[in-house]
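All protein chains but one are shown at their positions in the complex.
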Amino acid sequence: MKRTTRRLATALLVVAVGAVVLVAAGSGSRAKSQVSAGGTYKVGWEQSFGFTDNMDPVGEYLAEGFAIQTSLLDRTLVGYNHVPGAAGNKIVPDIATAVPTPTNGGKTYTFHIKQGVKFGPPVNRQVTSADFLNEMKRLASPKDGQEYGFYYNVIKGFASGKGKTISGISTPNASTIVFNLTQPTGDFLYRMSMGATSPQPAEVTKCFEGQAGKYGNDLISTGPYMIQGIDKVDISDCSKITAASGYDGTSKMILVRNPNYDPKTDSTAARQNFPDEFDFLIDANKDDIYSKVAAGEFQDEISSPPGQVLEKYYTSHSPLLKQYSGDRTWYLTMNLTAPPFDDVHVRKAFNFIMNKNALVQAWGGPAIGKVAHHIVPDTLFNNQLAEYNPFATPGDKGSLSKAKAAMKGSKYDTKGNGTCSASACHNVYLLADTRGQDLKMVPVIEADAKKIGITFKVHSINGAYPTLQTPSKNVPIGERPGWGKDYADPLTFFTPLFDGRNIIPNGNTNYSLVGITPAQCKTLKVKGNCTNVPSVNSQLDKCSVLIGQPRLTCYENLDKYLTGTVVPWVPYLWSTATHIIAPNVTQWSFDQFSGSTGYAHVAVK
Amino acid sequence: MTAATDLLSPGGAGATFTGTRSAARLFWERFREDKAAMFAASVIIVLVLIAVFGGPLAAWVTGHPNTTAYNDRMLDPYGVPKGPNSQFWFGADAAGRDLFVRTMYGARTSLFVGVVASGIAVAIGLVVGLTAGFFGGWVDTALSRTGDVMLALPTLLISIGIVAACNSAPNGCLHGLVQQGLRVVIFVIAFFTWPYIARIVRGFTLSIREKEFVEASRSLGASNSRIIFREILPNLIGPMIVYTTLLIPNNILFEAALSYLGLGVNGDTASWGGLLNDAQTYYDVAWWLMLFPGLFLVMTTLAFNLLGDGLRDALDVRADR
Partner (left out) sequence: MLIYLVRRILWAILVVFVVLFITFLVFFKLPNGDPALRFAGKTPTPAMLDEIHHRLHLDKPWYIEFGYFVKTFATGDQYGWPGLGYSYNSFASVKSQIVYRAPRTLWLIAGAATLWLTFGVAIGVLSAVKRRTLVDRLAMGFALFGISAPVFWLGLIALYIFWRTLHWTAGTGYTPIAQGPGQWFSHMILPWVVLSMLYTAIYARMTRNNLLETLGEDYIRTARAKGLSERRVIFRHGLRASLTPIVTLFGLDVALLVGGAIITESVFNLQGLGWMAINSATQQDLPIVLGVVLCTATAVAFMNLVVDIVYAFLDPRVRYS
């Protein structure tokens, strides 16, 4: 009896152990969620694509466009690894064999093209230096729809605007291309990482010459994926070209694998290419998108989650909520020529009194970002300015005493008690937009301003940017603007926003009119106080030719000078880029360069 | 906007006249008997009182001014508004302001805009309709065709254009006459609703013109202006009262729709439509935003419609009702 029992017990033990091992093995592999190739990665995109140039790289300026192009469709001479943080902003070779160091005193860059990098169907041939030159010519030609061609004016012969020849670009052979610049340019490699420099075959682009916004439907790929149906397009004659079936511009963009892509010409650090297909689908409705994501019907979304949804994911610390620095600053802009903001005391007092915490709350609180303390987001300075906060107040809620102290001595402080009491302080034109967050910010701004004596006449416009961008409208203060980087160099913040020479009558981005001269005021019909407006033009010129840490330090000093001494803004929010992903996404990465999903590294079960 | 098509329905016009002054007497007696209309009238009186005193009174009683955002107390850290409690009887709106106070002030906006815009529309419509109906011929054709075209215009689309242009300019449009905010809204509403009144007035004028007493007056040598002011206009007073009363709720809803779409009064001014715009974003977590302003809006328009119906019935001398 005893032996049977012992045998039975042993057998049971063996079975039990075996079961445990099996279960552990099974759950272990389940828990590890094998990242494997295959599947379709579906992205729910709200309302409309909103591409600025219909996905033609020469003019495509939308961040989501950048994300898709750099990860999936358009390789460039140099690029990124499509990961978050500082590593994601680092320049790595893509089509070029190596990242070149400039010669000739920083004015010449020589790139060598990898063999084996081919255009996708239906072009099917090796990429040559002529293809890069072709695209640069399209960039230089105004008629082809370029939107950031000004970055390449540093190339000799580029700025002539005709685009027929560019003297500064030479192609000694099919695999070498040389750029000669007019002056040393510290961020030139960043400029060459932009999608507009990706090679495009002249045999196809010639059919779209002068027709901005058309080539995108027939975009020829150099990346791991291509537009579905592009291989069926007949490119033998311009009259035979039709739009690829996979991209209709309004409801969907389907990308499938590019058979001509050779992973050996690329690195897995930059692109892993797990899914077989990418579907970008326009979905009418926010609620629908987020419920589909939660159900796994969509893997990712391009939208902004409603406050309640974001709150739910945020407070439960869900791993499906992905938030990274958006490299974007939101700010109140003050017009340096318009009373009462033409007085720096008033601008400083305004920075002290504003309850920035409440402004961030209006956007969605900690789930949306954090309070901004100066102009450029810290990530772009490698956090070297993280402690710099010249207008610090307890809890970022504003301080009346500090504001009043700052106001003392202002020409508008007629009563001498630290409030803005002259008549110019009453009924000041405040330009506001009508989005949800604007409607919530305006009462806070008005209440705080009142504490230092400023009252507003609020002009609410649905779509306030065009008015803000017109200097002749003389808007003293606007609460709408935000600014994000183009690439990870502070130049992309400072030059458009604070160069006085860039002020134009229509579409102006230097809203504060920093560096405006009395002559400009006359031509632009600016009616305010144009004498002695602070300018940073010379500092901008100085910083732009430097490289490395000296460049960074130069821009950091410029940020400090602007934020604390010129005070054109009240920066209040550094927003995060937020994505909510589906439970069946097995790997996901953020692409710091574009500020969106790093499609190069995603995987779905 | 579309409820005004109700005004155009021929059956609803009640178009018969006695041509005598005792119509006023008759009207008042019939009206007094209509309990519903009397009730509606009293509701409107209450609403007018709320419009005038309600806002400041509510602010004083609760201690919460109309424009103060209590974002510490009534918004959660993520900006979502909180609901009714002992101090905020209706809860908070999207910016954290006291919804009860805002709703009371909203009455002021809605009634002011509704009444003023309707008044202007009626004034214009009266002049145009009288001229068209009385003088006939090419004047009539020109004015009527203009009205036809205006009725076919895309109302909201053109409102966007006008509102955007007038709101961005520092001093409004039409040389400062149409300032941003309330005035633009009133201008837009009056601009699009006068054709309805003009059409009705024209119809009445045409039928009165053919009546015997007008012919008699003319044969006595009365001038055109005398006929207009002495014979036709007095007979229009009754219908004009009715149609103004029926136009007001239409215009209140028009203003609410404009505010709902972000084209109306600016954020400081409380408006029921604007509050319902907030509701759209938060309605699944903040039911109070949807309920209270909506109830007040419906109550107001119901009362005016009921009153208008009652007035119309009382003015109508048809037996079979």
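What to note about this one:
We just call them A and B in the order they show up, numbering each chain from 1.
Simple rule for what comes next: a contact is a pair of C-beta atoms (placed from the backbone, for glycine too) under 8 Å apart; a residue touches a chain by one contact, two chains touch by 3 or more.
For clarity, every value in this text was computed on a predicted model and none was experimentally measured.
All shown chains touched by the missing chain in the whole complex, by label: A, B.
Contact with the omitted chain, checked across B:Ala94, B:Val128, B:Ile208 or B:Ala256, is made by B:Ala256.
Take chain B: the residues that touch the chain left off the picture are 2-3, 5-6, 8-12, 148-149, 152-158, 160-162, 164-165, 168, 249, 253, 256-257, 260-261, 273, 276, 279-280, 283-284, 287, 290, 294, 297-298, 301-302, 305-306, 309, 318, 320-321.
The set of chain A residues touching the chain not shown comprises 47-54, 59, 61, 142-143, 145-150, 161, 212-214, 216, 248-251, 283-288, 461-463, 465-467, 469-470, 486, 495-496, 502, 504-507, 509.
Note that only the chains that are shown with their structure count from here on.
Within the complex, the chain B residues that touch chain A are 67-69, 71-72, 75-80, 94-97, 160, 163-164, 167-170, 180, 262-263, 266-268, 278, 281-282, 284-285. Put simply, chain A touches chain B in their complex at residues 306-308, 310-311, 314, 358, 361-367, 429, 431-432, 434, 436-440, 442-444, 446-447, 458-463, 467, 473-474.
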